[in-house]
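The next block holds one structure in the form of structure tokens; read it before the comments.
What you see is the complex with one protein chain gone and the rest in place.
Order as written gives the chain letters A and B; numbering starts at 1 within each chain.
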Amino acid sequence: MKIIENIFKFNGGVKAQTRKSISTKVGIQKIGIPKYLKIPLRQHIGNLPKLKVKEGDVVLKGQLIAEADGSVSAAIHAPTSGKIKSIEKILLPHPSGLPDYGVIIESDMKDKWIKKIPINWAKIGVEATIKALQNSGIVGLGGAAFPSHLKMGSKATKINTLIVNAAECEPYITCDDMVMRERSEDLINGIELVESLLGAKNTIIGIEDNKPEALSQLQFHTKSHKNISIKVVPTIYPSGDAKRLIFLINGIKIPKGKRSSEYGIQMFNVATIIAIYRYISFGEPSLSRITTISGNITKPQNYEVLFGTPLKALINQSGGQKIKNDNFIMGGPMMGFKLPSIDVPVTKAMNCVLGAEPEMIEDKKEPLPCIRCAKCAEACPVSLQPQELYWFSKSDQFEKAQEYKLFDCIECGCCSYVCPSNIPLVQFYRYAKSELISEFRAQEEADVARERNEFRIMRLEREKQERAERNAKRRAQSSKEEKSKLIDEKRAAISAAMDRIKEYEKKK
Amino acid sequence: MLIAILVLILLALIIGLVLGFSSIKFKVKGDPIVEKIDAILPQTQCGQCSYPGCKPYAKAIASGEADINQCPPGGEDGVKALAELMGVEYKPLDESHGITKPKSVAFIDEDTCIGCTLCIQACPVDAILGAAKQMHTIIEKECTGCELCLPPCPVDCITMEVIEENAENWKWKYPVYSLSKKPAKVQ
Partner (left out) sequence: MFNQQSPFIQKTSSVTQVMLLVMLALIPGILVYVYYFGFGVLFNLSAAIITALVSEFIILKMRGLSVKNYITDGSAIVAASLLAISIPSIAPWWIIVIGTLFTIVIAKHLYGGLGSNLFNPAMVGYAALLISFPAIMTKWPQPIEYLSIHEHLNIFLYGLKEKVDGFTSATPLDFVKTQLFLGNKVIDTSSYQSYANATKIIGIGYLLGGIFLWYKKIITWHLPITFIISLFVIASIFWLIDPIQFQNPMTHILSGGSLLCAFFIITDPVSGPTTPKGKIIFALGVAVLVYLIRVFGGYPEGIAFAVIFMNICVPLIDKYSQPKVFGHD
């Protein structure tokens, strides 16, 4: 283990008040098993998993209730033992506030585990282990919720370095910090395991300098591990963004459209690595996560929560809001979104819930026009020109916005944070991206419709031609006698049919 | 004076030669403008423009026979894109060809369907699955909402269902705030 000196610095970034100490006064707390758990099927990027249970089924803790559909998908397991009460539309923790399908489990409070089968990965080999991970339900627990087995590499990509994302740059969020303080041993074991599975030669843990206790824990546990180094990066938001952190650690700039695996690097969040470790070494699928509840809350702290736990339970356990305004934000204050309702369950992507402080949700001063000061361009960590993207998005000139690399924007919020005119810049980028994506989808559908239409026209033409050929052949084959014979036969058939009809009519 | 005239004539001759030569050497086969127009049209193949499909309408626009504002499914955005491509003035959608309706897909009521295949023959993109005396059903993903299957059905069992906003196709809305005392214009 060694600590690497930091020498890279990305353009921009902001230094906001981190407010992390308010939720690290106590350790990770446990919360009681709720009576009803509502588990949505849509908790990750990719296809919805296929249901394997129906209403009335009895399930054990860790039992598979939905299977991954294809490779870009993740499984869902029962977080506790009980009975499947119903499969219906439940409210999702999503900015739209629209409901989607999910499984409601009525727990029997016994918390009985299914038989845990650890995976002897050394025996069955790396490929089989990665395939087994598809059933683990593990997705990126840093907030992106991308199925982790897809990141475990393949024969085609060669991974040299594993980078562990321990930065946690957003204000208020402390779940990764607490995990490192309390479960470093699991983390280091997990790192060794993932490193071997990836075939990587070494690991670098990237951590911000505002986490001294976690850093000392990591240093203690990696004393004898020569292949694991720690790099301390300065506390600037958003140093925890994957591509920014890779640049801070080794100076490689990865553009949009390219994956870090193409550069021999793979990155995982600390909680994800622990989840992978527990699944392979102990057979425990992904059933819970650490969630920070902070901000305008009476007792801000971190909880270990089962997926599907109602958010209300967490809020009540923390004493509710200090200043009641019934507004909660999922995620951090820079990139999170306002929850349309608190009747939502805890999902795999819910790393933090903030009670909205009054200044976060008050109606701020009306935005002034843009004064072209370019402070946003100075703050953008991706070196974009936010003011140009703003002018194009505002006037619906989406192609130009795309030309100026709109899709490279990581929606970190640095530009809106510094704007002296108070313009809500990120809102415009989200709108423009949404519109462009739906335009692409419509274009794809139109292309398919065009193809089908052209095929249909061709098919009709082909049928007409075949019919004409058949008729020409028949006309050419039969001679005059045969023709008259055919006509006589047809006449006889028609008169026989007419007789049959007359008989039928008489009988009626 | 004479020299000036001679120089200009010489220049005209040279430029004319160059242009003639390039028009023969670099001639493009086919009519690319029709493809470009067809790329803008929404491919609903509904025939509301009074042409049997999007490609014939594209050809009609290219030849000047049809106007650019006859496609309701393309909406105002489509007319604007066509106006820019053809280099003509924008004009609003011609209401006599229909109004722009929200995207919908057809739905066959299976209790009423008699399996006559008339709708299958009418569908321009072959989005109806079925055979004679067998149950017919609409392949939702391929249906363009052209409504050509509604008239032929003898038992009127086909209805159009509007595609609702759901968790899959939800979009962020345009941020609205007012810069003046006047009420904000809703986009």
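One rule holds for everything that comes next: a contact is a pair of C-beta atoms (placed from the backbone, for glycine too) under 8 Å apart; a residue touches a chain by one contact, two chains touch by 3 or more.
Here the structure is a predicted model, which means the values were calculated and not measured.
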Touching residue (missing chain; options A:84, A:205 or A:418): A:418
Which residue of A:92, A:228, A:401 or A:426 touches the chain not shown here: A:426
Candidates A:98, A:360 or A:457 - the one touching the absent chain: A:360
Touching the absent chain when the full complex is considered, from A:239, A:387 or A:453: A:387
Option from A:334, A:349, A:401 or A:446 whose C-beta touches the chain left out: A:334
Residues of chain A in contact with the chain not shown: 10-11, 14, 16-17, 95, 171, 243, 247, 253-256, 258, 329, 331, 333-338, 356, 359-375, 377-378, 381-385, 387-388, 404-405, 408, 411, 413, 416-422, 424, 426-427, 430
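As a working rule, only the chains that are shown with their structure count from here on.
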Chain B-touching residues of chain A, taken from the complex the two chains share: 42, 92, 94-96, 98-100, 366-367, 369, 424, 427-428, 430-431, 433-435, 438, 442, 445-450, 452-457, 459
Of chain B, residues touching chain A in the complex: 38, 41-45, 53-55, 124-127, 142, 144, 165-167, 169-175, 177-179
